[in-house]
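As you look at this complex, bear in mind that one protein chain is not there, while each of the others sits in place.
After this line comes subunit A, so read on.
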């Protein structure tokens, strides 16, 4: 059951709704509209544990525009805005 990732469509984590679970496929920091440069955004995401293969689950959403989101990344929980989460491609 765990190898269904190949068949699931790839999507940015920034579009995932509460309850979504998946695995990080790759990071794509280009054109997210973040105030950070591509390299800086990617570095920070990695430093917070968003690396390929990590399991993610969207645990909570904020009140306004379902933003930001609280994401379980393997064993830790990270709060991130949807804008930056667009750089994380999951399936």
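One rule holds for everything that comes next: a residue touches a chain if its C-beta (ideal position, glycine included) is under 8 Å from a C-beta of that chain, and two chains touch if they have at least 3 such contacts; residues count from 1.
By definition in this document, contacts and distances are computed from a predicted model.
The complex appears with one chain absent; UniProt names that chain "Fe(2+) transporter FeoB" among the candidates "Bidirectional hydrogenase complex protein HoxU", "Fe(2+) transporter FeoB", "Carbon-monoxide dehydrogenase small subunit" or "Binding-protein-dependent transport systems inner membrane component". Interface with the hidden chain, as seen from subunit A, comprises residues 33-36, 39-49, 51-53, 59-65, 67-68, 70, 72, 74-81, 83-84.
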